[in-house]
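To start, the structure under review is shown below, and the notes come after it.
Note that this complex is displayed minus one protein chain, with the remaining chains in position.
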Amino acid sequence: MKGSRGKPLVIGAAVVLALALAPAGLSPFLVQFLINLFMLAALAESWNIIGGFTGYASFGNVAFFGIGAYTTGVLLTAAEWPFALALPAGGLLAMAFAGLIGMPILRLKGHYFAIATLGVAETMREIVYNLKITGGGTGLTMPITRSALPFFYLMLGILIAATLVNWWISASRFGYGLIAIREDEDAAAAMGINAALYKTAAFALSGLFAGLTGGVFAYWITFIDPEGVFRVIVTIQMIIMAVFGGMGTVVGPLLGALVLATVSEVLSTQLVSLAELFNGFIVILVVLFMPKGLAEVIRKREFSLRKLARNLREYRV
Amino acid sequence: MTRTGWCAVMLAAALAFSGTAWGADEIVLGSAISQTGKYAREGKFYVDAYALTVDAVNKAGGVKVGGKAYKLVLKMYDDQSDPNLSVRLFTRLVTSDKVNLLLGPYSSGITIPASAVSEKYEIPMVQGGGASGKIFDRGYKYIFGTLPKAEFYFQSVIEAAAKFTPRVQTAALLYSNEAFDRSVADGARQWLKEQKIDKVYDEEYQPATQDFTSVLAVLKSKSPDLVLVAGHEENALNFIRQAQAADMAPKMMVFTVGPPTADFRKTLGKAAEYVFGITPWLPDMDVGGEIFKSARDFAKQFQDRFGYEADYHVASGAADVLAYKFAIEKAGSLDAKKVRDALAALDAETMYGRVKFEPTGQIAMGQVVVQIQEGKLVPVYAAGKTLAKPIYPAPKWSMRK
Partner (left out) sequence: MLFLQVLINGLLLGGLYGLMALGMSLIWGVMNIVNIAHGALIMLGAYATFWMFTLWGWDPFVSLPATIALLFVYGYCLQRFLLNLVVRAQLFLTLLITFGVEVVMVNLVRIFWSSDLRQVTPGYAGANFSVGGVTVPYVRLWVFMTTVVLSILFLLLLEKTRLGRAIRATSEELRAARLTGIPVAHIYAVTFGLGAALAGAAGGMWGMLFPITPIMGGGLTLKSFVVAVLGGLGTMMGAIVGGLVLGLAESFTSTYIGPTYPNAISFGLLVLILIVKPTGLVGRRG
């Protein structure tokens, strides 16, 4: 087993090394782009745990991102904690919240679950709007940092951690349990898997990484407000990247984030007013032709339009 | 996609990311402005204002530095009314596009984070779309603003109200949960206390609120003489329409945004009558300077080119570009620090008024209280003086023609 799993590890290490040395040679702008990319990829990987492996499509993961951002933000500004403490606090609080809210919500299935998570995210935003300590609609301003490098390495670190957790899940008993739940929850329970515990743990893990990225994001972007941090589009981005790349796989969300974030960035600067329009079309096309994701397409070498159209026949009424 | 296909994509991406190369005799002003999203309407004012002013400056000989004449060039992005995107775009403008100087976005909420970028990279940003004091109380050195302080927005109108006969005795304060409006409200509370006007209602609302019927029901039951509303144009439109439908006609209504804008008056028609507003600039003010001889001259050029009336947003945006022209020429250099210092010391007469920044970076400028009378914007009070007879109290809805 170790042998066949060794190769991806080596490739992964090489990529990480290249990335770690990257800032030395890249323009500050590309460094910013990469920080954003790492963030989106980490979010996609975190969503993958609950959405991809466990099959519970959460539409509210941005709630954990936001909680992480605001916890870190408030601790940095009001309580004047050092960032080294504020960041883990943000991640842990997000994880705890995910675990707590997961217990009642994970009892729901399918659309109900999706809507419930969406409701949680929206409620969080409204709560943050109304609290004094979060600055309400005015938002919070962080102290300025001169260099972007710490954020580069932090986001990269979180991404690596999230990916490693996904990798561990993919071959562990915990992971097999999650996949069993995804395929047939009743059968899984019958086999003795404590579905509630597994699901909640997956949700909490998802929340942890989303929260950590949120915390780094807050400090990096220097300013957070409810509208900017609890955005539905962020959850959709996470999902679309994971789906596009291949949900339930380890590398899928990374691929998805890489391709989509790059395309989106190119579009948004060259074809400003049409960027969103193209994004919409991309989403439609992905769902129609590549619902199993890019990773699957590459694996099966299904590059022809005819093969892609096969999906249509499978899912249509 | 084949391997060649992927290479093409990567190459395209790399090319797309490479910055633009600028001419040797160009000064590039970069900005990310809301061209789409909830601020799209106001954002357009700035896009057009920048364009008109840049062209006018170039036509008048450009910007002279060290005996050479430079052309002003604009590099604009759309921030989609999103503060996060704004930060990334401004970072891109500085690090990738390598612009010389920055022009600001619209709205305090976006200017607060965007100015952190200009401060971080030590490049001046002159903005005309953010008025909240919170932009300027962080001790930043590189942010300048041509809109007067939000906290003072309601000062002159409350002062004027206290001088009415019969005197205004009670007031209601309604403001949006956003940086700018909260600052306006903070100031308003102080002015009301100063003028000894009783505050009977003081509530915040979510920026996205469209239905004010509950608020109006409460206001109707409390019957304040003066209703102060801080919010954006859409909020003002909804409020007035629903006030009419609820048969709520306070003796005096004031809005932070809306009345000075022609589109606002056109959309509301007769319902806009008697409404008060505030503006630091009017087209027939007696101000002028280089490039645009007078406010009227500027307003005409703007109307001719873009087909709609200029309001204070437009004038403020134009003033930003002018501030740069004067500062750069005064500094005699394109060095960011030198231009910054020249901006801090600037004192110039323009078609917007006197452009002089306080040590915090914000302009100090009075506001004119205006009232919509017979569809026209009438200045009624400014700098402690009554300019025209205000119509007070406003008649009930059923009494209006």
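Think of it as A and B in the order they're written, each chain with its own count starting at 1.
The rule we apply is simple: contacts are C-beta pairs under 8 Å (C-beta built on N, C-alpha and C of every residue); 3 or more make two chains touch, one makes a residue touch a chain.
What you see is a predicted model; the values in this text were computed from it and never measured.
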item	value
Residue, one of B:A172, B:A188 or B:V215, that touches the chain absent here	B:V215
Which of A:L9, A:I127, A:I144 or A:A171 contacts the chain that the document leaves out	A:I127
Candidate in contact with the missing chain, chosen from A:L92, A:L258 or A:V287	A:V287
Full-complex contact with the absent chain, from B:D25, B:E122, B:D137 or B:E203	B:E203
Missing-partner contacts on chain B, residue numbers	36-38, 40-41, 174, 177, 203-206, 208-211, 213-215, 217-218, 220-221, 233-234, 237-238, 241, 244-247, 267, 269, 271, 397
Residues from chain A at the interface with the omitted partner, ascending	51, 57, 59, 104-105, 107-108, 110-112, 114-116, 118-120, 122-123, 126-127, 129-130, 232, 236, 239-240, 243, 273-274, 276-277, 279-284, 286-288, 291, 312, 314-317
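Just so we're on the same page, only the chains that are shown with their structure count from here on.
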item	value
Intercentroid distance (Cα basis), chain B paired with chain A, Å	37
Contact footprint of chain A on chain B as seen in their complex	1-2, 9, 12-13, 16-17, 19, 35-36, 77-78, 80, 82-85, 87-88, 91-92, 95-96, 109, 112-113, 116-117, 119-120, 134, 138, 176-179, 182, 204, 206-207
Contacting residues of chain A [partner chain B, same complex]	27-30, 32-33, 36, 126, 129, 136-139, 141, 144-146, 221-223, 225, 227-228, 262-263, 265-266, 268-270, 272-273, 276, 303
